[in-house]
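Only one protein chain is missing; all other protein chains are in place.
After this line comes subunit A, so read on.
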Amino acid sequence: MSKQLQFKLVLLGESAVGKSSLVLRFVKDQFDDYRESTIGAAFLTQTVSLEDGTSVKFEIWDTAGQERYKSLAPMYYRSAACAICVYDITQSASLEKAKSWIRELQRQADPSIVIALCGNKADLAARRQVSQEEAQKFAEEEGLMWCETSAKTGEGVNDIFDRIAHKLPQVAPPQAQRGAAAAKGPGGAGKSVDLNKQGGAGATGPEGCNC
């Protein structure tokens, strides 16, 4: 009997670093060259199946990066099991912003939250302002996962969600259970049907999307 787990994931980071594009790549395997800024926050789900038959369903909050929405962020990360703090490798200021999100999460979020630092727009390496070494070093010091991605080419995108999906059941089971329960409510019945379908398909990545 395969296990089904459900986790809340929140994306944080400065505006225009590519948070929505990352999610769109992960959930629908699509990319828009021109995307309007997110208003408020968008909610999406995607399921990842692990080798042991466990399926991990992410309930993703893709938050708006603008300063004026900052005060709303706690609403999204409060019960999150994991967070991806995104920066743009061509904008060093965006790494600073990501670091400040990380500090806020370390202070305010659930202590067991899994945090990943993610440098997006890797396809624009020619205009790189943030070196891999610098970001990786910071991630190591803070005990974070780290990766570089390109939502445009898809490089590294499924990889980071996979790594989080593998890590979560090990490090954060109690928190995850709570998160799952909180997110469930009466709509939960429909969701578990989805999960079974997912398990049956045994798919990973975008093909596995049934949302």
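Just so it is clear, a residue touches a chain if its C-beta (ideal position, glycine included) is under 8 Å from a C-beta of that chain, and two chains touch if they have at least 3 such contacts; residues count from 1.
The definition used in the following text is that contacts and distances are computed from a predicted model.
Asker: Look at the options "Vacuolar fusion protein MON1", "Ras-related protein Rab-18", "NADH-ubiquinone oxidoreductase chain 1" or "RBR-type E3 ubiquitin transferase" and return the one that UniProt uses as the protein name of the missing chain.
Answerer: "Vacuolar fusion protein MON1"
Asker: Using the touch definition up top, pick the residue from A:Thr38, A:Ser55, A:Thr90 or A:Asn120 that touches the left-out chain.
Answerer: Spelled out, the listed residue whose C-beta touches the missing chain is A:Thr38.
Asker: Need a quick check: the contact residues on subunit A for the chain that isn't drawn.
Answerer: These residues touch the chain not displayed: 15, 20, 35-44, 64-69, 72, 75, 182-183, 185-187, 190, 211.
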